[in-house]
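Only a single protein chain was left out; the remaining protein chains are all shown in position.
Up next, chain A:
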Amino acid sequence: MSKEVTDATFDAEVLKSDKPVLVDFWAPWCGPCRMVSPIVDEIADENADKLNVVKVNTDENMETAAAYGITSIPALYVFKDGEVAKTIIGARPKPALLQELQEFIG
C-alpha cells in the first residue's frame, strides 16, 4: 500500500526523500483515478526497495496540486532529489506504467 501525503507532509515525505518518490495525484470523484489506484499500489508493493509511492488527494491538498500545475488527474509524478523527474498524465495499464518507470525501478 502507499501512504497519503498532505500539503503539510509533502516536503518531508517527497522532496526530502532519499529514494525516488512516485506521487499519485487523485481525487475521490475521478473515475480513472479509482481504476489506476490499485495498479499504483501493486507497483508500490513490488518495488518497495527502489521507489516510495505516495498519494495526494488534490481536493484536500490544493496547495501542492497548484504548485505543480496539476490540471488533469490521475497524474503520476516521479520526484528525485526534490525535483520532478517524470510526469505521466492519465490512467495507463500496468505494463505501460512499468515501462515509463523503468529508469527508476529497472
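Basically, a contact is a pair of C-beta atoms (placed from the backbone, for glycine too) under 8 Å apart; a residue touches a chain by one contact, two chains touch by 3 or more; residues count from 1.
Simple rule for what comes next: contacts and distances are computed from a predicted model.
Engineer: Consult the UniProt record of the chain that does not appear here and report its protein name from "Thioredoxin reductase", "Glutamate-binding protein", "Phosphate transport system permease protein PstA" or "Acyl carrier protein".
Structural biologist: Hidden chain identified via UniProt as "Thioredoxin reductase".
Engineer: Could you pull out which residues of chain A are in touch with the chain that's been left out?
Structural biologist: With respect to the unshown chain, the touching residues of chain A are 27, 29-32, 35-36, 39, 58-59, 65, 69-73, 75, 87, 89-95.
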